[in-house]
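The complex appears here minus one protein chain, its other protein chains still in place.
Now for subunit A:
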């Protein structure tokens, strides 16, 4: 079985941003920041690599500047959803690491393709405004209509961004519904910005929405709304 990328570590010099996540702001009233257990083998993929285009790097640098005053935070992203992570243990107490725990067979879907071929992205979260922004570069393996991104790939990225927004607002949440309007097709290998926000909270349900725009903000590619619910309200088989 191919494990392409499983042992990949960022080559020295390829990283522009700080290693690991930015340090969380010291706010006594906030719950302790949720973070994945750090493991030596886990590589944070939300950092520049050689496949990132100029636009992608520029946007990344812009957002990294915003993290300097503590209002924005870069969200780390790993290939594997570790069953050891706090969120997973709370809501999937029976989740067991597959044999060969250091190298689980499963991979988080948006991180399972080779560098530059699929989803290249980084997310930033503003906890005051409850907004998450994702800069996304879709590679050649995400083709839909010839020359454009597949609607399902866009849906996956929107769902991931909306999920990150909901996670930071209210904890682990499952997607109950997802409604997307596509307005303009996104050319393959271009960069887009996904802006998501928390719209309202009803009990334990979170309503989030997002839009997908071109780098210059002039083109609106698509919009989505979604309802997220905690696991206990989302029945399992």
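The criterion applied here is as follows: a contact is a pair of C-beta atoms (placed from the backbone, for glycine too) under 8 Å apart; a residue touches a chain by one contact, two chains touch by 3 or more; residues count from 1.
Operating definition for what follows: contacts and distances are computed from a predicted model.
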item	value
Hidden subunit of the complex - UniProt protein name among "Phospholysine phosphohistidine inorganic pyrophosphate phosphatase", "Protein YIPF", "Acyl-coenzyme A thioesterase THEM5 isoform X2" or "DNA repair-scaffolding protein"	"Acyl-coenzyme A thioesterase THEM5 isoform X2"
Option touching the unshown chain, where A:160, A:196 or A:209 are the choices	A:160
Absent-chain contact - pick from A:49, A:190 or A:213	A:190
Contact set of subunit A toward the excluded chain (per top definition)	1-2, 51, 53, 55, 81, 83, 88, 92, 95, 105-110, 112-113, 117-118, 140-148, 150-153, 155-157, 159-160, 174-185, 187-190, 218-220, 234-237
